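Excluded from the complex is one protein chain; the other protein chains are retained at their positions.
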Amino acid sequence: MTQPTINDFHTILPMIVLSVWACLLLLVDLFIPKDRKGITALLAALGLILSLGFNLTRIGMESVGFSGMVVLDGFATFANVLLLLSGLFGVALAYGYVRRMGIERGEYYTLLLFSVCGMMLMAQAADLIIVFLALELLSIPLYVLAAFARGDMQSQEAGVKYFLLGAFATGFVVYGTALVFGATGTTSLGGIFAAASAGASTGSGNGLMFTIGAALILVGFGFKVAAVPFHMWTPDVYQGAPSAATAFMSSGAKVAGFVALLRVFSTSFPALASDMNGILWTLSALTMIVGNLIAIAQTNIKRMLAYSSIAHAGYILMAFVSYGNPQVASVSIASGMFYLMAYTLTNFGAWSVVVALEKAEGKGLEIADYAGVARKHPALAAAMAVFMLSFIGFPPTLGMVGKFYLFRAAIAGGYTGLALIGVLTSLVSAYYYLRVVVNMYMREGELVPEREPWLGFATALTAAATVALSLVPQWVFLLASTAVMK
Amino acid sequence: MIPLSWYLILAAGLFSIGLFGVLVRRNAVAILLGVELMLNAVNINLVSFWRYGDVLKMTGQVFAIIVFAVAAAEVAVGLALVISVYRSRNTVIADELDMMKW
Partner (left out) sequence: MNEWLYVALFVFVGLLIPVGAIAAGFIFGPKKANPIKKSTYECGIEPVGEVWVQFKAQYYIFALVFLVFDVEAVFLFPWAVKLGQLGLYAVVEGILFITILIVGLVYTWRKGMLEWV
């Protein structure tokens, strides 16, 4: 056995720092008095910032650690920045919200940190065992976060549903992993590719086992990123969970799921690209169509955003369809990463507005309740308008640029039909996104938003970033593409 | 020696029973049992692949241990969630958890 060296630890240093911090925070929190849990939140944010700092020093570094179990590359660093930012926004949104809703307990932040650890490990995984471990590490805290409002029946229901469906999806992922392991004799992502191209997977039914294994892994991740037809849990869980937790899980878990999907498929299964193309095409088209159409019928803002997040999973899946085509794969994947970033910023912004307007006992969550917000709180309404426009893909927002890159990559890959579906469903989505804006600006009402410094800061920051980054998209896109290039 | 395919068929059968349980049972705890069956099917697969493959590489065994250790952690959280639902609603029937419907 090879002894690990210091280099192995350097490979996953940001994740190690964060997990140690989370363990310590769990203990420190025990000695923080009940009415001062804000300290825990600040400490959690500090841990995330520390990890982010370590992560930023890793830019441009590439290494492999722990006998090829984990890998550090531009892709992982890019994803880690995105995930740590998700964690920070998650803390900022929760800070005032959990206190206001009477569910403030220090464990909220510890669980959030552990979940971010899992997501980061997911981004750095180079072995299916680590993918599985990271998947569980990110999911289990999320189940608890979904059920965090103990007195609220909806929240508990959301927790149980999320748990049952999540565990079910995990079953698929591991079964698929086991079959792939059987077909190739290895769980290392690179090793699987080598074995598959050496033809080890073609003899005596192994090829079939390999394909079924990959398909089961796809099903499992389909559940995690909420792609149709594996989306049934999403609206219930997103509606029932505390809004701040939903904001975090709808961004972080989606980013992590897509990052893992991307790495596993483009590293291990290029040989299956011709089999997978049709499946991914259908998944992507179905997800865009179903997500956007059902969203129209929603009256509850949380449910509407849940279906919107399903629809956006469809757009991101579009970037995956051509993963096996070497000419367009890297541009397409870079556009997927760019869109993930655009989605994360916009999504956190939209949820921060929801959090600001939510009242105790689930009041203030109907879209109709948003009437008249613009008159009394023009800044908040303007921010929400920016997020909604970004979700639609209307200039000058990040969502527009993201969709432009996505559609362009899809057309370059020869999937004009898919791009067309994307454009059409975006037009449909304008209907329900604009309804929120119309309600805010054109109707009378008296919903008073909560004023919390961190929440307002998060809203302002995401709104500013959504607009500002869309003016210089080529910088960010360059970052994303250099991250993808190896 | 018994051929590998027998183990694979056993595991596939067990996985299917678990899947069936998850899909048709209404009790949340029974659904959880179904999920556990699915994970145990995976373990049978892993260990038999290890035994019939390269015995010196321990990947299959190590993965099996990790799978059931993680499954235990998952079950602990799941049962805690079910208990907390039971305390407030006096039911663990999944169909009755229907406050939210589209």
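So that you can tell them apart, the chains are marked A and B in the order they are listed, and the count of residues begins at 1 in each.
Rule of thumb we're sticking to: contacts are C-beta pairs under 8 Å (C-beta built on N, C-alpha and C of every residue); 3 or more make two chains touch, one makes a residue touch a chain.
Just so you know, these numbers come straight off a predicted model, no measurement behind them.
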Out of A:Leu26, A:Ile212 or A:Ile279, only one touches the absent chain, namely A:Leu26
For the full complex, which residue in B:Ile9, B:Leu23 or B:Ala73 touches the chain that was left out? B:Ala73
In the complete complex, which positions of chain A touch the hidden chain? 1, 3-4, 23, 26-27, 30
In the full complex, chain B touches the hidden chain through residues 65, 68-69, 72-73, 75-76, 79-80, 83, 87
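Throughout what follows, only the chains that are shown with their structure count from here on.
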If you average the Cα atoms of chain A and of chain B to get two centres, how far apart are those centres in Å? 25
Residue set of chain A touching chain B in the complex reads 129, 132-133, 136, 140, 143-144, 147, 150-151, 153-154, 156-161, 163-164, 167-168, 170-171, 174-175, 177-179, 181-182, 185-187, 235-236, 239-240, 294, 297-298, 303
Sort out for me which residues of chain B touch chain A in the complex. 8, 15, 18-19, 22, 28, 31-32, 35, 38-39, 41-42, 45-46, 49, 53-54, 57, 59-60, 62-63, 66-67, 70, 73-74, 77-78, 81-82, 84-85, 88-89, 94, 97, 99-100, 102
